[in-house]
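My questions all concern the structure below.
Here the complex is missing one protein chain, while the rest keep their positions.
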Amino acid sequence: MASLWQYANPQKFVQTTGAVLPALAVLTALALIAGLVWGFFFTPDDFRQGSTVKIIYLHVPAALMAINAWLMMLVASLIWLVRRHHVSALAARAAAPVGLTMTVIALLTGAIWGQPMWGTWWAWDPRLTSFLILGLFYLGYIALWAAIEDPDAAADLTAVLCMVGSVFAVLSRYAVNFWNQGLHQGASLSMDAEENVADVFYFPLLVCIAGFVLLFVTLVLLRTRTEIRARRIKALLARERMA
Amino acid sequence: MELTVSDLACARGGIPVLEAVSFALRPGEALLLRGPNGIGKTTLLRTLAGLQPALAGTASAPPEAIAYAAHADGLKATLSVAENLTFWARIFGTSGIDAALAAFDLGDLAGRQAQNLSAGQKRRLGLARLLVTGRPIWILDEPTVSLDVASVTLFGQAVRAHLAGGGMALIATHIDPGFDVAELDLTRFRAAPQRLDDFDEAFA
Amino acid sequence: MELTVSDLACARGGIPVLEAVSFALRPGEALLLRGPNGIGKTTLLRTLAGLQPALAGTASAPPEAIAYAAHADGLKATLSVAENLTFWARIFGTSGIDAALAAFDLGDLAGRQAQNLSAGQKRRLGLARLLVTGRPIWILDEPTVSLDVASVTLFGQAVRAHLAGGGMALIATHIDPGFDVAELDLTRFRAAPQRLDDFDEAFA
Amino acid sequence: MIPDLGKYAGAVMGAYAVSIVLLVLLVAVSMWRGARVRRQLDEIEARRARNG
Amino acid sequence: MIALLSRDLALAVRAGGGFGLGLAFFLIVTVLVPFGVGPESATLSRIAPGILWVGALLACLLSLDRIFALDYEDGSLDLLATAPVPLEGVVAMKAAAHWVTTGLPLVLAAPVLGVLLNLAPAAMGWLVLGLGLGTPALSMIGAFGAALTVGLKRGGLLLSLLVLPLYVPTLIFGAELVARGAAGQVTATPAAMLAAITLATCALLPFAAAAALRVNLR
Partner (left out) sequence: MIALLSRDLALAVRAGGGFGLGLAFFLIVTVLVPFGVGPESATLSRIAPGILWVGALLACLLSLDRIFALDYEDGSLDLLATAPVPLEGVVAMKAAAHWVTTGLPLVLAAPVLGVLLNLAPAAMGWLVLGLGLGTPALSMIGAFGAALTVGLKRGGLLLSLLVLPLYVPTLIFGAELVARGAAGQVTATPAAMLAAITLATCALLPFAAAAALRVNLR
């Protein structure tokens, strides 16, 4: 079997993803539309929360992807530091704005949800707060990429930042919990059937989550291809100037 | 100890500027690096000093044997001449700065703050630092910039004394150093523009 | 317009370094300032450029006629070569940087950020700035530092063209500029150490 | 056609609107930049092919 | 002169130039305060106007030392001083560039941050008005302080020390404006005072700052 690392070759990566992207995009659109339409039009209101429960179909998938995007960046950064495959560094770079958008969506939908439910747009609840901090980490990470001219140096420095940042993000989560007990819902998507939300909400939610995952993958692949090309443009232009 | 550079290639800003550079320097020898502006002298010297990785090739001497003097002198404006030198002596684990002060005629200025020196006097202080490192290989990037004739002579004496003690010196400069020394023109090592057919290579 | 300096005295850090400096420069003439490190060349040039007041004496040309190039080049690392020059052209109310780029062979580098230039390339850019000021009197502090032989020739040509157009140039340097020019050794103007009898004088 | 959202209509519609706008923006920016960079690269590659 | 403004803005937008970072800093200060003070929304909304003003002031402060320092270090300031532009104009343009890159974004972002601190909705408009009137004065006063300290390495903290007392009147009137606005009282006096401070500093301080620069270049 050919090694997985062959896709670390930029050309190979661009070819392969070029072949799968269209199909992936169609699948993403299908899942997202199905999930959101199902959730929005064909689910009942909750007896306590009324129609606001429909926000869950955006809020929860966005929140999950915001965290998973950071995890993906962490893994990609590690791969870059250890094996120095450029595609890996560029994939991390490509994922950051997607993760940031997901964080913002989770924050905004949460805020809009909070207004009717808790009577306030914003409360310094641990989960909300730690999301705000995650957003700051994304901002810093993106700003550092943008600030450094040399691409390899930028990849190295952002990877170091990502690793140190991850440790501190976990630490902040713990600290914030310690600091304030909060209003937010506990985890309800557990394996334990007792705690789960009712099935009517649960299945469309799963479809939405699948849609967001697909969307994330599609966008990251698309953006990584762009980053690869941008990087090559930079190298080619620099050499033209040298010659 | 000997400095043998073989087939070294180095890059700046991700772009190869020099390749297949080879030369050898034995104890007591010096070599002048020549070449037009932008050929890559600074890049080569930084690579040898261990500040950036080589693209290919090897240098026999470990960076720990090398004392590097860059375009900038690394002086602290608010410390006096003597304090600046003493600091570097302590960092390099040597002692006694008097010989270095004397070699570059800085005795009168020892108590003066570095910010009150003229351009040439600052440069002399930067060169005096080399004497307190106690390292055998000097790598100097345009050391005689801003120096007057008398100071260039002092510099020549210092280099000769260093060579006589078994040291080595590699000097990039555009002007006549005032003493006899072998020269190496870097122009012929200019990196050939590469064909970029393999996609991966565009990232090199 | 003519630059006549008479009996000028100037000080650095409150201490007089030069006194009774007198010379004259007519349109089309250049003058090299010579003297060992620390004699006060930079101080004199800054005084003429209007950056610091003279202790005594006068200079006939107003600072507005003078283009000054210091040890530092005043480049912005993140702006490109062309942007750096255009900025200075706009500040001095002139237009067209192409002649300046051509004169210092910077055409190929026009789009490169200043931080990615080698030391000599930076210096060339610093000198190109002189051409966009449109001012008649150039006052240059060690302009050929870090330049290779070809660039020194370019510099000589630029100065000769400036003189041929009725300009003037006053150049402090330690090395041979590569063209024929009058010289003035500042050593004989060194300020005499003062007697500090008058209490008031210690505050001069 | 739109289900009856009761008194929370504003909140629900607002949440959907904000999220969809953000998602569409992200997708649009990604695709637009992707197309632009691709065009640039093609231009440069073509130039290199011509000039050898 | 416009050349100077547009160059400074271009530099700010370039990689590492720091455009929008004043904003980020402002955001972070607002986020940090509840961590220090505790999450109760009653307390937060009481202190919100003050915190927002102090935050704006600090965001300004952090970027001040670079107003002239970079130009001084690379020699541009020497060259500008000998160029055919009045040094007073240089100072004014530098202050203007500073305001566009830090003050203006703060004014625009203030309402969002107000929400995070549970600022009363009635106070929001007054906060924006106050910041809009007051931040130009902060930039101008800051440019003066930066001119005073330009030759000093590590001048940053000394600069803060010099400038902060000068910021006090602006801060007081700014906070007062929000407080009165929120309470529905008459706001004419603090608003007029803020405007007056801004106009006066912009008219007079460029001369003082230019004089300070000339001394520092000597």
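In this document, chain identifiers A, B, C, D and E correspond to the written order of the chains, with residue numbering beginning at 1 in each.
Everything below uses one rule, namely that contacts are C-beta pairs under 8 Å (C-beta built on N, C-alpha and C of every residue); 3 or more make two chains touch, one makes a residue touch a chain.
Since the model is a prediction, treat every value here as computed from it, not as a measurement.
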- Message: Out of E:148, E:175 or E:193, which residue would touch the omitted chain in the full complex?
- Response: E:175
- Residues on chain A facing the left-out chain by the touch rule are 133, 136-137, 139-140, 143-144, 147-148, 150, 153, 156-157, 160-161, 163-165, 168-169, 171-172, 174-176, 178-179
- Touching residues (missing chain, whole complex) on chain E: 11-12, 15-18, 21-22, 24-25, 28-29, 32-33, 35-38, 43, 46-47, 49-51, 53-54, 57-58, 61-63, 65-66, 70, 73, 152-158, 160-161, 164-165, 167-168, 171-172, 175, 179
- Hidden partner interface residues of chain B, rising order: 46, 49-53, 63-64, 66-68, 70-79, 83, 87-88, 90-93, 129, 133
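As a working rule, only the chains that are shown with their structure count from here on.
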- Item | CA centroid of chain C to CA centroid of chain D, Å | 54
- For chain B and chain E, let me know how many angstrom lie between their CA-based centres, rounded off. 45
- Query: What positions in chain E touch 2 or more of the other chains?
  - Reply: 15-16
- Could you say which residues in chain B touch two or more other chains, in rising order? 13, 196
